[in-house]
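For this depiction, one protein chain was excluded, whereas all remaining protein chains were kept in their positions.
Labels run A, B and C following the written order; every chain starts at residue 1.
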Amino acid sequence: MAKQFKAHFKNVDNTGFGPNSSVEGGRLTNKDGSYNLRKSGLRFYERISIYHTLLRMSRTRFFLFIFLAYSSINIFFACIYLAVGVDKLQGSEQAHTLVDKYLTAFFFSSQTLTTVGYGHISPLGFWTNAIASIESLMGIMIFALVTGMFYARFSRPRAYIRFSENLLVSPYKGGKALMFRIATYKNNHLTDAEAQVTIAIHEHTAGGNVTTRFFQLPLEFSRINSLALSWTIVHPLDEHSPISHFTEREFKELKIELMVTIKAFDDHFSNTVMQRTSYTADELVYGAKFLPMFERSVDGYQTNLQLNKVNEHEIVQLENVVNVDNVLDVIDAEEN
Amino acid sequence: MAKQFKAHFKNVDNTGFGPNSSVEGGRLTNKDGSYNLRKSGLRFYERISIYHTLLRMSRTRFFLFIFLAYSSINIFFACIYLAVGVDKLQGSEQAHTLVDKYLTAFFFSSQTLTTVGYGHISPLGFWTNAIASIESLMGIMIFALVTGMFYARFSRPRAYIRFSENLLVSPYKGGKALMFRIATYKNNHLTDAEAQVTIAIHEHTAGGNVTTRFFQLPLEFSRINSLALSWTIVHPLDEHSPISHFTEREFKELKIELMVTIKAFDDHFSNTVMQRTSYTADELVYGAKFLPMFERSVDGYQTNLQLNKVNEHEIVQLENVVNVDNVLDVIDAEEN
Amino acid sequence: MAKQFKAHFKNVDNTGFGPNSSVEGGRLTNKDGSYNLRKSGLRFYERISIYHTLLRMSRTRFFLFIFLAYSSINIFFACIYLAVGVDKLQGSEQAHTLVDKYLTAFFFSSQTLTTVGYGHISPLGFWTNAIASIESLMGIMIFALVTGMFYARFSRPRAYIRFSENLLVSPYKGGKALMFRIATYKNNHLTDAEAQVTIAIHEHTAGGNVTTRFFQLPLEFSRINSLALSWTIVHPLDEHSPISHFTEREFKELKIELMVTIKAFDDHFSNTVMQRTSYTADELVYGAKFLPMFERSVDGYQTNLQLNKVNEHEIVQLENVVNVDNVLDVIDAEEN
Partner (left out) sequence: MAKQFKAHFKNVDNTGFGPNSSVEGGRLTNKDGSYNLRKSGLRFYERISIYHTLLRMSRTRFFLFIFLAYSSINIFFACIYLAVGVDKLQGSEQAHTLVDKYLTAFFFSSQTLTTVGYGHISPLGFWTNAIASIESLMGIMIFALVTGMFYARFSRPRAYIRFSENLLVSPYKGGKALMFRIATYKNNHLTDAEAQVTIAIHEHTAGGNVTTRFFQLPLEFSRINSLALSWTIVHPLDEHSPISHFTEREFKELKIELMVTIKAFDDHFSNTVMQRTSYTADELVYGAKFLPMFERSVDGYQTNLQLNKVNEHEIVQLENVVNVDNVLDVIDAEEN
């Protein structure tokens, strides 16, 4: 099947993936842009960047993590205060049962860790004082970490790009083109947006193995000045395309994967942001075109971008014309 | 009207705005550089980046927001303490009326949230202690957020560029040129400043619709080494200009919009900063030239940049000469 | 005098300085790289970026600023507590004189602002409680600012480059060259260092005015991979130099100013850093060469960079040979 590729389309060897890295039914890049990859051979804590992990955690899990850490530290210190003796906690005289004593120690610990220190319970004697002194230092250091983590989480430059779920093969200038659509969904501003699309084609070789070939796909526009509205990224299936001769069946059978990288400058973060995704054959719709996703607002003074329509498309007939000379400008209405 | 454009001036298709995105009376880019755009189709919290919103809020509104959040949280916790029982707040014995009890609970809450914890009021019993423990954790997390937000706000790289309010058509080397002027107004230093100017021309088509065409405007200098003094950005209306044949009336009738992007390196932030603005036909003055905005200081040892004069211009006669061969260097005196 | 410049050396017009911005005896760029510039026409607070100001303040002044701000706020709040009534501060019963009362209020204020809140003095009644509640919020916000400011100050990417105080005209490959030397003086690592040198020549015109002309000076190397040791930046005074015909007297009389920008990548900050300086005719030594500033360490396993020698040079005879064909490689030993 490899013979089908015209000689002048060179396999890209520097994608960072190997020719035998692909797997039956798996994908190289996950939908969220992370690599479908497992790392082994190093101990867990050597392989894991705690910072990256806490940064990517969902908000709910992050708060839960903080709450659990807070409780655990208090439970730990409460045990120590109990071991030293609750009688060394001034103000705990009315605590008689073990539960009461433990709770007193626990709440004294929490008052020390957060540095609220009401003082109705206060440390007495060297050891309790020393432990409380260390705990309050720990408290400040932990909350220094939390402060940094919070800042890192919300200040992390992100592209906030929504991709169309489907990849379409649409009519384009009398021929066909591979298309997907993106739009920013938050109140952020991206400029100098750049798209890079690499196709991975997993081929069964004679021996039953799977080899992967990579091609960079040329785009109609690979760069736009501003990502104000939506952007339909178009790979024309013409003579410059290594996959122009693919039929619908071949698109499905060859187990293609489109790896997409969008890079842009966010002028509020004053930083370059990047978002990745991938499309597999399952997400390809052969013969469809995107419907417009913006319109004039009712008062006529603004443009209204309808973010829920980023994937809206209708089925259209694809004529099997490949000669690109026949410019019909069919696509002009859909393009932004 | 589109026929007026010479064949070799290519419409720029990758501005991020569509040909039918413009609207009667509206503009594509607001004066402050944001897009004149509404996003819909996603729930509010999905569309909004809280971080971006708090970052762009005015200083007054930001402080008000913090004060209101602080009060609300205290009101909320005061209610909880009241529900559990004010008698569980040691030191509140002299509070007899409901108002007094509520105030005691409110101030205890504020002392807990800020971790000041004087201790003349202190929690008693499991529930009050547990709630106070959670509140003080919340306090620390909220102020971690505030710390991060403060840092993000004042450390956000910004260009601090002041644009002239008007766009002038001035005499330039025996012909004419489109000009506007910028200057940095804070004690920041910009180097490697780069300007990019795109014109959007909204044309009425036969059917009564409006189509927008975009052209990149070539500049006399599109890059300067240092933005120490003012910079007059000049688009010569010569044979390289797609709008050189425009008369005063056409400038007004075609509903043009100049979209301007300035990018520079701030050597204190060590970061690239960007500022945008736009000019519409209303802001165009046909036949005027900028007056100098800097002079030697009285002691003669410094240059004095008068920031209030960034828009100062005087009306001049524009001769309708378009032939650029007639180089008279008229502009040299005004240029910086 | 302008006639002396060969026709093919084009005046650079995009330096950001104007032809008439220079002043008798002044300089365009100060020694520390800031512009010798005064801005007016806007109110002080509009012209000043507080952030930039606090960022550039010396360490001593910054700590003094914090200490004074802390004292002022406490003095202010002490007055308020006094006005409401010191009797509303529980624990201040032994304060009878006004001074004692004021001090009690002052220390209560400081305990509230820092959220230390011992509690031996505690607020009583609505107003004192409310004010203390606001003060502790203020305290947290102020220290959020201080935290951010501290971080901004010490994390600010800086180049830490030491420039030689003098600019030398040295023998170079049988001719002459303009040279200065730089070295990083902290334990930071700079890579991909790039130098840009612009000369400003202030000329007296017929009318007694001063006009400034700018030329970019071509360098022997304008970029090096790594700024590990010292770097001697060399502008050969050959046929590519617009100032090759200058005699010693002309260098002095023309009131030249060399504006230098060094840009590099700091791989610990992972950021581009920049440092600027300028040299005037006063700092030029005609006929001198730099002495080596590094040597093998005593144990022979390391290179020892002597930072105090960055400016060390010896006087040498300059032969007035301008013909560059006569390549003698004289300079090779001194160059690094």
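Keep in mind that, in the parts below, a residue touches a chain if its C-beta (ideal position, glycine included) is under 8 Å from a C-beta of that chain, and two chains touch if they have at least 3 such contacts.
Because the structure is predicted, anything quoted here is derived from the model rather than measured.
Here the missing chain is touched by one residue of A:Ile80, A:Leu145, A:Leu219 or A:Val285, and it is A:Leu145.
Annotation: of A:Thr104, A:Ser122, A:Asn225 or A:Thr277, A:Ser122 touches the absent chain (contact as defined above). Only one residue from C:Leu42, C:Leu82 or C:Val146 touches the chain missing from this view: C:Val146.
The chain omitted from view is touched by exactly one of C:Thr29, C:Ser133 or C:Asn188, namely C:Asn188. In the full complex, subunit A contacts the hidden chain through residues 12-18, 21-26, 28, 33-42, 46-53, 55-56, 90, 111-112, 115-119, 121-123, 126, 129-130, 132-133, 136-137, 139-141, 144-145, 147-149, 151-152, 156-157, 196, 198, 261, 269, 271-276. Panel shows subunit B; residues 115, 117-119, 147 of it touch the chain omitted from the view. Looking at subunit C, the residues touching the absent chain are 66-67, 70, 74, 103, 107, 110-111, 114-120, 143, 146-147, 150-151, 154-155, 160, 185-189, 191, 193, 221, 223-229, 231, 265, 267-268, 270-271, 294, 296-297, 300-309, 332, 335-336.
Here is the rule we go by: only the chains that are shown with their structure count from here on.
Bringing subunit A onto subunit B by least-squares fit of CA atoms involves turning it by 90°, to the nearest 5.
Spacing of subunit A relative to subunit B, judged by their CA centroids, is 28 angstrom. Taking each chain's centre as the average of its CA atoms, subunit A and subunit C sit 40 Å apart.
Counting only residues that touch two or more partner chains, subunit A has 115, 117-119, 147.
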